[in-house]
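Single-structure report; data block below.
Every protein chain of the complex appears in place save one, which is left out.
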Amino acid sequence: MPPVDFCGMELAHPIVNGSGTFDAIAAHAVFGDALHEHFPFAAFVSKTITIAPRAGNPPPRLWETASGMINSIGLPNKGLAGYLESDLPKLAALPVPLITNVMGSTAAELCELVAACDEQDAIRAIELNVSCPNVKTGLDIGADPVSLAEVMRAVRPRTRKPLIVKLTPNTADVALVAAAAEAEGADAVSLINTLRATAQKPGASGEPWLGGVTGGMSGPAVRAVALAQVSAVAARVSIPVIGMGGVQRGEHAAQMLRAGATLVAVGTESFRDPAAGSRIARELRRLLEP
Amino acid sequence: MPPVDFCGMELAHPIVNGSGTFDAIAAHAVFGDALHEHFPFAAFVSKTITIAPRAGNPPPRLWETASGMINSIGLPNKGLAGYLESDLPKLAALPVPLITNVMGSTAAELCELVAACDEQDAIRAIELNVSCPNVKTGLDIGADPVSLAEVMRAVRPRTRKPLIVKLTPNTADVALVAAAAEAEGADAVSLINTLRATAQKPGASGEPWLGGVTGGMSGPAVRAVALAQVSAVAARVSIPVIGMGGVQRGEHAAQMLRAGATLVAVGTESFRDPAAGSRIARELRRLLEP
Amino acid sequence: MSLAPFGRRRGVCASIRKVGSYHLLELVDRDGPDPEPGQFYMLAAVSGWGAGTDERPFLPRAFSAMGGTDGRLWFMLEDIGPGTHRLARLQKGEPLWLTGPLGHGFRMPQDGRRPILTGGGVGVPPLVMWSQHLVEHGVARTLQFGFRDTSHAAVAASFDSVQIATDDGSVGHHGLVTDLLVRELDRDPHATVYSCGPPGMLEAVRRLCVDRGIPAQLALESGMACGFGACFGCVVPLVDGSYARVCVDGPVLDATALDHVPAH
Partner (left out) sequence: MSLAPFGRRRGVCASIRKVGSYHLLELVDRDGPDPEPGQFYMLAAVSGWGAGTDERPFLPRAFSAMGGTDGRLWFMLEDIGPGTHRLARLQKGEPLWLTGPLGHGFRMPQDGRRPILTGGGVGVPPLVMWSQHLVEHGVARTLQFGFRDTSHAAVAASFDSVQIATDDGSVGHHGLVTDLLVRELDRDPHATVYSCGPPGMLEAVRRLCVDRGIPAQLALESGMACGFGACFGCVVPLVDGSYARVCVDGPVLDATALDHVPAH
C-alpha cells in the first residue's frame, strides 16, 4: 500500500479518525507513549472546535441501538482560544498531520475560526462541520446547497490551507450539496456525519432519553447508507472524498475506496477497539496487496 | 386496548403492515385459511400500484445489513387495471379494511390512480407513495415540500376517501414536508419509508450488488431514525400519523405511539415472522393494559 | 403442496453431525405437516442470531428438506456464511425458529419418461428426498451428483446406486456432473430431468435440456428475505420478461419457463 496523497499531505495509509471520536490527548494519558508509537491513524482530525467554549449537552448522552449507537454529545470544547492554547501544542506533537474541525453558526463565525487556524503551522488542513442550523432557514447549513455555497464564498478566501467540508447525511441529495461545496472551492469533502435519531426513556413516559433530546446515529447500522452517499458524492465531484460511517474492518474500508473515496475515517469502531484504526489499515493492506 | 379510530375506520388494534412487505394473496396460498382466521394486521395496506404494470428490478434485489436489510424491488405490480381486476376482489375478502398504496411520477398519473381508487367501495383509504423522483427537479416529490404541495393540490380533489401521504425519510426536514401535506389536505401521513442505501458485490470489483444499484434500508437498524422522524412529524402536524421503521416487538410499537403515532406499521419483521403483526399487537396490548 | 402452519414456530435440534464438508441437521417439528420433496423451510437460531460477521445474520435462511416424517425433519447444510455458520453450531436440544414447509416441490414425470436426478453441492437434499419418494412409488430413477472433492462427496456414501462426479477426480467421474447427464440423455432421451445445485450447474442443465427438448424441473436457490411471497426479493427472470418469485412460484420451476439461472 503506497503512501496516499491527500490535498498535498503524504499519508502513510488511507485510515484517519472521524472528528469527535478519538481524543488523542486523553488517550495518551490512558495508554501512555504506546499510543504515539502505534498511532492508529494516518492523520488526526480534532473534535469540532467552536469560537466560544461549550460544556456540551446534559447527560445521558449515549444510547445503544441495534448495531450502532446514538450520541448527543453537543460538541463540548474549550473554544477556539482554549484549543489553540492548550490542545494544539499537544496535538502538534502527534506523529501524524493534524486536521482541525471547526463549526460556526454564521459565516462570520466560520471565517474567524478558519482565519485563526490558517495562522497555525501545526494545522495542516481545516474541516468545516456544516451540521449546524442556519439561523435564517432553521435547516442545517450542510443540508441545503444554497446556504452552503453562501458560507463557502465567505470562508474560502480566509485560508490557503486545504478546506474539507464535512457533509451532513440528513439531506435529500447529498451529492448536490457536495457539488456546491466543490464549486465554491472546497478541496475535499468528508461524509457521512451521523444520522438524526432519538430514543425514549425505558418505561411508559415516552420522555426523551437523551439530555439533548435528539442525537446522531453511527456505527455498522449506518454503513450501507454511508456507502450509498459516498458513492453518490464521489461520482459527482472531482475533489477527494473522505468516506466514513460504520467502518469496522479492512473490507469496509476497501468498499469505501472502491466507491471512490481517497481516505476512510473510522469513528465508532474505535470505541470498541481503541487500536481499530491500525487494525483496519493492516487488514486493508492485506486486501490491496494480495 | 380499545378499538382505534383512524380516519373514520374503526380498527381492532393499532398494528397494520407497511406497504410492500406483506402479500396477503400469496400468503393465503402458502398458509391457507389460517391466515384469514388470524389475520395479523388491523388494516391491510397494498403494495404500491402504478398505472402501467411493472416487472420490477432485475435481481439481486436483497442485501442483508447489520440489523437490517436493503431492498431494491422496484415496485413490481400488475398496474392499475390488473390490480382492480385480479387483486382487488381477493383483498376485499380480507377480514380487515383495505388501504391501497399508489405511486405516480406526475400529478396527472397520481390523479388517475386516486380517481380510480375513489370509485372502489372495497378501498377504504388511499396511501400516496411520494418516494418517486419529480421529473423536473430530479428530487423525490416527497423530499421537497414545494413539489409535494403542488402534487397534493392536484390530487386532493379527486377523492373523498382518506388520503395518507407516505413520506420519504431521505430529506432534510421531514416535518416540513409533513406540514405541507397537512396544509394541502392530507388526512394522515405515514413514515418512514426506507433509507437510501447500497451494497457492493463481494470481491474487488466494487460493482453494485443490487440489480437496481441502490435500494432502501429497513429493519431494526433504522428504528432510532424512524422514531426521531415520527416524533418530529407528530409534534408538527395535527393529522394522524402511521409510524413505522424497525418495529419488532410491542415495546417498539408503544414507543411509536408515545411519540405521537396513531397506528404502527410492521414491515421487515414480518419477513422473519409471518405472524409478527399479531404478536406485536398482543405484546402491545399487554404493555398498555398492565 | 403441504400448507405451512401460519407464523414461525419453535423446532428443536434433535441431532447435528458433520459428514465431510456438510452438516446433517435433524429437527423435531411436532406441529408441522410432512414436507413434500422440493419444499423448503426458513430457519433461524433462537439465540445468537445476529452476532456473526458484520452483525449478521438478521433474516432467516432457506433450506430444502432432505426428509420429513413423524414430526422429524432432516436438512443438510454447508457453512458458507454467518447464517449457516450459526446453524452448524446448533446444540442438541437447542430451539430454533422454523417456518414451512414452503414452496412447490417436484412433480411426477409424464409420458413414462424416466427420471434423472442431477445435482450437486447443497442441491443434494431435495433430490435425495425426491429420489426416496420415487423409489417408494416404484419409479426407477437415475441419481447423479457432482461435488468439489472427497470431503464434499462423503455425504453421498450412504445413498443407493448413485453416480458421482468430482471436480478434482478424487471420487467417481473426473469432471462435471453434467457430463454424466449428457451420457444418460445420449443413451436414452425419453427422460425428465430433476436438478438442484449451484447456479452454474443449474444453468448448464437448463440449456442442455431446453436444447434437447427434454422436460426439466429445476429447484432454484435465491437470496430470500421471507420465503412466503411477501418481499418480492427472490425473483428469477422468465422467458416472457416477467419475474417469478422462487419462494412461492418455485422453488421448482420448469426449465422452459426460465430465461436463465442468475448467478446469485
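The first chain written gets the first letter, and so on, giving A, B and C; residue counts start at 1 in each chain.
Here is the rule we use: contacts are C-beta pairs under 8 Å (C-beta built on N, C-alpha and C of every residue); 3 or more make two chains touch, one makes a residue touch a chain.
Please read these numbers as outputs of a predicted model, since none were measured by experiment.
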Query raised in the report: Among the chains included here, which ones are touched by the excluded chain in the whole complex?
Result: A, B, C
**Report entry** Option touching the unshown chain, where A:219, A:240 or A:260 are the choices
**Finding:** A:219
Report task. Touching the absent chain in the whole complex: find that residue among A:56, A:79 or A:206. Result -> A:56
Report summary line: For chain B, residues touching the missing partner are 67, 220, 248
Query - Positions on chain C contacted by the hidden chain, ascending - result: 47-51, 55, 58
Report summary line: Residue list for chain A contacting the dropped chain reads 20-23, 26-27, 29-32, 34-35, 38, 47, 55-56, 58-62, 64-69, 71, 73, 76, 209, 219-220, 268, 270-275, 278-279
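Note that in this section only the chains that are shown with their structure count from here on.
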**Report entry** Farthest chain relative to chain A (centres taken as mean CA coordinates)
**Finding:** C
Report task. Taking all protein C-alpha atoms shown, work out their mean, then name the chain whose own C-alpha mean is nearest to it. Result -> B
Query raised in the report: Where the centres are mean C-alpha positions, what is the separation of chain B from chain C, in Å?
Result: 34
Report summary line: Multi-chain contacts in chain A, i.e. residues touching at least two other chains, fall at 67, 220
Report summary line: chain C residues touching 2+ other chains are 54-55
